[in-house]
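The structure appears below as structure tokens.
One protein chain is absent from this view; the other protein chains keep their places.
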Amino acid sequence: MKAAVIVFPGSNCDRDVAVALHQASGTAPAMIWHGDSTLPDLDLVVLPGGFSYGDYLRVGAIAALSPIMQAVRRHAERGGAVFAVCNGFQMACEAGLLPGALMSNAAGKYVCRHVAMRVENTDSPFTGGYDAGQRISIPVAHHDGNYFADDATLDRLEGEGLVAFRYDNDNPNGSCRDIAGILSDNRRVLGMMPHPERAADAALGGTDGAAMFTSMVETLS
Amino acid sequence: MSTEPNEIEITPEIVAEHGLTTDEYGRILNAMGRTPNRTELGIFSVMWSEHCSYKSSRVWLKTLPTEAPWVICGPGENAGIIDIGDGDAAIFKMESHNHPSFIEPYQGAATGVGGIMRDVFTMGARPVANMNALRFGSPDHHKTRQLVNGVVAGIGGYGNCMGVPTVGGEVNFDPAYNGNILVNAMCVGLAKTDRIFYSAAAGIGNPVVYVGARTGRDGIHGATLASAEFDDQSEEKRPTVQVGDPFTEKLLLEACLELMATDAIVAIQDMGAAGLTCSSVEMADKGGVGLELDLDKVPQRETGMSAYEIMLSESQERMLMVLEPGREDLARQIFAKWGVEFAIVGHLTDTGRFTLKQGGKVVGDIPVRPLVDDAPSYERPWEPTAPRPALAAADAPAPNDMGDALLQLVGGFDGCSRRWIWEQYDHMVMADTIAWPGGDAALVRVHGTKKALAISTDVTPRYCFADPVEGGRQAVAECWRNITAVGATPLAVTDCLNFGNPERPEIMGQLVGCIEGMGEACTALQFPVISGNVSLYNETNGVGILPTPAIGGVGLLKDADQRTGMAFQAEGESIVLLGETRGHLGQSLYLRDVLGRVEGPPPPVDLARERRTGDIVRGMIRSKLATACHDLSDGGLAVALAEMAIAGGIGATIDLPGTDIAPHAFLFGEDQARYLVTTTQPEVIQSMAEASGVPATVLGRTGGTELTVNKCLTISVEVLRDRHERTLPEHMAGS
Partner (left out) sequence: MQARVFVTLKNGVLDPQGKAIENALRGLGHEGVEKVRQGKMFEIELADTDADSARERLQVMCERLLANTVIENYRIEIGGQDAS
């Protein structure tokens, strides 16, 4: 699998997701600076977690305008896979790769803990390693993970099976309809607030996220 | 103050405003050979402030042990360094940001975290873990809730954005901190032993480079603020508090580490307290050179800044470097890539003087050596703290109900879960945190290796207040124990000595006593002090804090698979108490929280016993004989059992051994040098312990859903957990 992690000013989960991908695929992903304007031929682009631009203005808003994002958009339009975690999810929404927006957590506080989630859709390159309805535990770490979209959009996402993960009676941020992660129409772009790269190594307290990386390696290679 | 000219008559009032005594001003006249101008006076005042010169504590700090075969760099640099094998070094320091955090809790705490991280990455290390030691006033005090909210959000706001995990810490609540909270932040970084950077400038003519955020009028006189008592007017000091920008610091970190991978840097120093002044002077002094700055070249955020303001600004996220000649362009390109300001602001000279130019004129010219070497050092008068009479058994009676007493302790503000706090910190980023907050010590892997660092911050201020020497010993011993309890070898400590006004002999006596106790313990446990910070004048209207020498310790576990935690692992395992129990209730949490009394001496610390017991426990953990381990501290045996049961979600049944110690003293006494371990081979543990002369008592077994101490108490683990977890969230949600 040819994968690349985009590094934005303020990204800080770029190394973590690269380590998880490396472990699953045996190959280290390329690290690409946000100021570049072209991407090599890739099977997977990762928008990592962190605090791009310090979360200033709105989370993900300034990064969504980075030079590389044009190339990421073209990659997605060609049917390329994009895995957008946490701050990456926020950017993907701001960049229009996914519908909706991420708002401040309802409790108004940053939250870092494991949350219980349910796998809602297993028909994607990211979630194929799970059983439908499987309950998994993955950490979140964010201040703005409160997914919001209007009712029509939410109905459409649910109707078309584009909700990938839902919090399982454990919503840490007040997101609409307990949404933790969503897929694009072609199911090739996944945005999610929880961090599977933090749950792919038993020493870190759980391996429920590992199936995502093995699924990506199997499906996208 | 800002618009005043540089050449003014220095009146006694102006000298006093700068926190200098008449005698100290005399030393300045002597060093200068003439009357200083306003900028020069300002520079002396910050360099000779308590915060920068340690003038009240220096003579005592010198008595602390600072060496061991694994120490690469002790106190005196930005942070201390230890060798952790394979060419790896751990670099760490703890620092206070007490006064700014009381005035503006979010920004005060945030910039404290930012400052300590800069201290660590200045030396070439990537920060890998943040810790803290926090003290707040009474939970019911009208300011406490807002201060806790602000400090916790500020620590998280900075560390989370930097992508450095905050892996643990400690928190106490006590009315003694009502007017002076303590925010001590610690950072641990990793570097290669052959890529460490120091601050000594070298190479006459070499360029002096400024990188990072622009200089504004923030925090002017922060260092002198940190060296003065509070009074009711302190609210008005708000404008001197700096605002942190963690995003800029993250870029500064990445740019500095990228430049450090080249051969361009001769010396580097972060601009912390007293900003440009302290960093320039320290670099010049350590290198035995002169340094000239052109203040017009200093990147400025505001217009019309005077030399005085530029030199005393405490704007955050700035660094000063001396570069190899000809490497300026390489450095400039790296900083441009990261979008960080870069300016050549001066050069090194052979004059031995610190020279400042602005608008083509010399606005300051001070000989470097006296600025550092002539700093006053005081052997302030001190009185030893009177020993407390022993606590009579009748003064520490049994509770009406042992179970209720235990619930009171695990749900009390000093015993309850800190989850509400640490869930606001990203404790997992960098994906190497293998033991989270809430255990004895945090464990962070050395990235890409089997090694892990164990980190813990500790002190028991009520012990230090009752007996500073014993309290100083205990703080070090508890830190050493916590690192041992996860299986690691304790290697070195950083300290943050928080005290009241040193001009009062009884406060000075607390400082002297605590340092004496710390020194003994650090020597006996081979746990040297390699960096640290002193924060004095933590008083408001003459009321001082409890003496609080916070100890931040670091240990090494060569094989992270050998670690253990405090959670009960399985049903049916034996629970063994290692160490001697005497039932010491003086200054215990039980006495304070259940009986409402603060009396007696703290538990004595026998350092030889500590070492013997800890060394044997560490061996049991590494050989996998011990399946779980927890050190005994606040609340004694009963609280330790409850915490192990809550963490594992497994109960236990305990029989107290037949002794002449009253059951409540056995359960709640705080005798030192004790650990609880679980095991499937209690006979092996017992014979190993006996061979080393360490008492080992099999107390019972894990299992079931309740914690039962026969003839004393039975509580379900769920009820214990509920009481333990509920306190802070409920209190913080109130208004």
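Order of writing sets the chain letters: A and B. Residues in each chain are counted from 1.
Quick note on the criterion: contacts are C-beta pairs under 8 Å (C-beta built on N, C-alpha and C of every residue); 3 or more make two chains touch, one makes a residue touch a chain.
For clarity, every value in this text was computed on a predicted model and none was experimentally measured.
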| item | value |
| --- | --- |
| Touching the absent chain when the full complex is considered, from A:Gln23, A:Gln70, A:Ser104 or A:Thr219 | A:Ser104 |
| Residues belonging to chain A that touch the chain removed from view | 57-58, 61-62, 65, 93-94, 99-101, 103-108, 146, 148-150, 174 |
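Note that only the chains that are shown with their structure count from here on.
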| item | value |
| --- | --- |
| Distance from the mean Cα position of chain B to that of chain A, given in whole angstrom | 36 |
| For the chain A and chain B complex, residues of the former touching the latter | 9-13, 15-16, 19-20, 33, 35, 49-51, 53-56, 109-113, 139, 141, 143, 195, 197-198, 201, 203-205 |
| Chain A partner contacts - residues on chain B that touch it in the complex | 153, 156-157, 160-163, 245-248, 250-251, 337-339, 422-431, 433-434, 436, 445, 560 |
